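Only one protein chain is missing from this complex, and each of the others stays in its spot.
Which chain is which? They are A and B, in the order written, and residues in each are numbered from 1.
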Amino acid sequence: MKVDLTLEQIHAIVEPRSTRGTTTEPFRGIASLTAAGPGDLSFLGNPKYKGEVATSRASIVLLPPDFVAEPQANQWLLFVENPSVALARICARIEQQLWPKPAPGIHATAHVAAGAKVAPSATIGPLCVIEAGATVGERTHLQAQAFVGRDAIIGDDCWLMPGVILAAECVLKNRVRLQPGVVIGSDGFGYEFVGGRHSKVPQVGQVVIDDDVEIGANSTLDRARFSRTSVGEGTKIDNLVQIAHNVVIGRHCMICAQVGISGSTTLEDYVVIGGQAGLAGHITVGRGSKIDGQSAVNADLEPGSFVKGSPCLPYQLEQRVNVLRRKLPDLFKRVGAIEEQIAANAN
Amino acid sequence: MKVDLTLEQIHAIVEPRSTRGTTTEPFRGIASLTAAGPGDLSFLGNPKYKGEVATSRASIVLLPPDFVAEPQANQWLLFVENPSVALARICARIEQQLWPKPAPGIHATAHVAAGAKVAPSATIGPLCVIEAGATVGERTHLQAQAFVGRDAIIGDDCWLMPGVILAAECVLKNRVRLQPGVVIGSDGFGYEFVGGRHSKVPQVGQVVIDDDVEIGANSTLDRARFSRTSVGEGTKIDNLVQIAHNVVIGRHCMICAQVGISGSTTLEDYVVIGGQAGLAGHITVGRGSKIDGQSAVNADLEPGSFVKGSPCLPYQLEQRVNVLRRKLPDLFKRVGAIEEQIAANAN
Partner (left out) sequence: MKVDLTLEQIHAIVEPRSTRGTTTEPFRGIASLTAAGPGDLSFLGNPKYKGEVATSRASIVLLPPDFVAEPQANQWLLFVENPSVALARICARIEQQLWPKPAPGIHATAHVAAGAKVAPSATIGPLCVIEAGATVGERTHLQAQAFVGRDAIIGDDCWLMPGVILAAECVLKNRVRLQPGVVIGSDGFGYEFVGGRHSKVPQVGQVVIDDDVEIGANSTLDRARFSRTSVGEGTKIDNLVQIAHNVVIGRHCMICAQVGISGSTTLEDYVVIGGQAGLAGHITVGRGSKIDGQSAVNADLEPGSFVKGSPCLPYQLEQRVNVLRRKLPDLFKRVGAIEEQIAANAN
């Protein structure tokens, strides 16, 4: 990281309630408490690591407001409301330095079809393709080798990283961030079995992604059979996730890597899904539900559910079953012993 | 959807056995029975929703031939052999309007190497790469940013969507449709462990995809170690599926999203695999077998098998085991109670 922040800037960014000590080391980067050396900024984000503060060689340490610590020589302690959030604000500043806003304009090697509308403040990077009728909003950035299909609509302040594919008719609202290789608008997987063959059901709907959604690398979202597949405001989707046709995802959900959601399923707001979980089609997952990693959900979940397992059970029950499951060899022996004893008693 | 269909055209496409009522609303689009409004066409594809017909605001409704219904005011009911198939035919017509056949020719920004053969009726879109010795058949469409490697062969009427990669020596027969980001011909995962290191076994085989196969976004199919990895006629593969080297897939199979099939495994015809299932290597899955989602298959399956679970069991047994599994806490208590009673009786 080639970054440049003064102590004054750090102070202004994290707004500490109080500080102790000071340092003459210029800021060099961010590191964990144990990995940090001179010039590094570190932080206590998880109480689990509090024993590492006293011996950390970091020059700058962000700590919770009530944490009791003595600065070492040439060390600056900042006591902040929430060290993780304060660190995130510093990272945001570093991110601006690392990924400065690109100059607006369309790169000479990009192909923008006649009839596409690109806002003057947008940046279209090298070797992008924008088909006819597509719209790209203000300050939106297509980094490189992205594809925007016919009549697709992209709002303001979006960032499409290299290799993103947004197929025809699909819509991104504002501040949507798509990691490399995301595919939006592939055909839904729909066939009718006729005469011994799978006959394609054409998929003529769209995908609509609302404000402030982020989607991880190489994830795929299928267009609806007709109508729309949609992702609600503020939802975050990790890498290699599969969203099938006609799925409706609510607002502020978190969907971890390699999750698969089958067709026409609905997630209400604030649903959290752990990695590699799978959801059947045509079900509804109630608001605020949590689904543990690798679970299989085959039926509707009430709001506030917390489930685990394949097929899933209530979390506590699944945990209990898992503990007992490994005692099955013992249980079979116990039942065998009982049977022997009863047989012996009968003789 | 910007589509234009007259009532006469709809009548000609769906070939109803009979009709009731009529409508003056111009066709606007397709919607579910509950979501539809004036101008929308809807359909009863699943008996589960039959209660929604009477109150649907759709102007046009496709119904099964024996369904008993009165048209509402300004509503046109069409009784057809199979409403889902009739709808698919309408969607196919809409699809032709949305994705009209592109004009043939090679886009100025595409790179076609000397010695590649592109049929005059083929369309090579912007920023595609075709390496030397490759062949592209009649009316085949490379939409944009696709890659076709050295000596690869593509038949007639194929559609490679943006970002598809077809590596050297691989073959697509006719009417193959590849969704965005599909990779065909990546190296198989083969190594020999020699001297404490994994030494690469070069993968010098190919992948052959037969007629009418469709493959979903970002799926990956590895080339064979030598000989070929193959997918049979009419098989449909969903998104993010992994097909390892030397796998042989039969005709008319259905493979749902995120399935993984390990090396040298064979699927006979008409196999159906649910999402996220995993198949071990070097096994054979018999004709017409069904594998439920998230299952693990580690041994051959007889034709017509229906399995579920990780590791998989016959479907009915797995369902039964899953019901009992959640009663394990109770079972352990019951066995404990029996033991106590026996101990008490012994005293």
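Rule of thumb we're sticking to: a contact is a pair of C-beta atoms (placed from the backbone, for glycine too) under 8 Å apart; a residue touches a chain by one contact, two chains touch by 3 or more.
Because the structure is a prediction, the values reported are computed rather than measured.
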## Note on the structure
From B:Ile13, B:Ala168 or B:Ile283, the answer for touching the chain not displayed is B:Ala168
### Task
Kindly state which of the options A:His252, A:His282 or A:Arg320 is in contact with the chain not pictured.
A:His252
## Note on the structure
Logged for subunit B, residues touching the omitted partner chain are 109, 111, 127, 129, 131, 145, 147, 149, 151, 163, 165, 167-169, 181, 183, 186-187, 189, 191-192, 194, 196-206, 218, 220, 222, 225-227, 240, 242, 244, 258, 260, 262, 276, 278, 280, 294, 296, 310-311, 313, 317, 320-321, 324-325, 327, 331, 334-335, 338, 341-342
### Message
Just checking the interface: what residues of subunit A touch the absent partner chain?
### Response
1-3, 29-32, 35, 82, 84-85, 87-88, 91-92, 94-95, 98-99, 107, 109, 125-127, 144-145, 161-163, 177, 179-181, 212, 214, 216-218, 234, 236, 238-240, 252, 254, 256-258, 275-276, 293-294, 310, 322, 325-326, 328-329, 331-332, 335, 338-339, 342
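Going forward, only the chains that are shown with their structure count from here on.
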### Query
Which integer distance in Å separates the CA centroid of subunit A from that of subunit B?
26
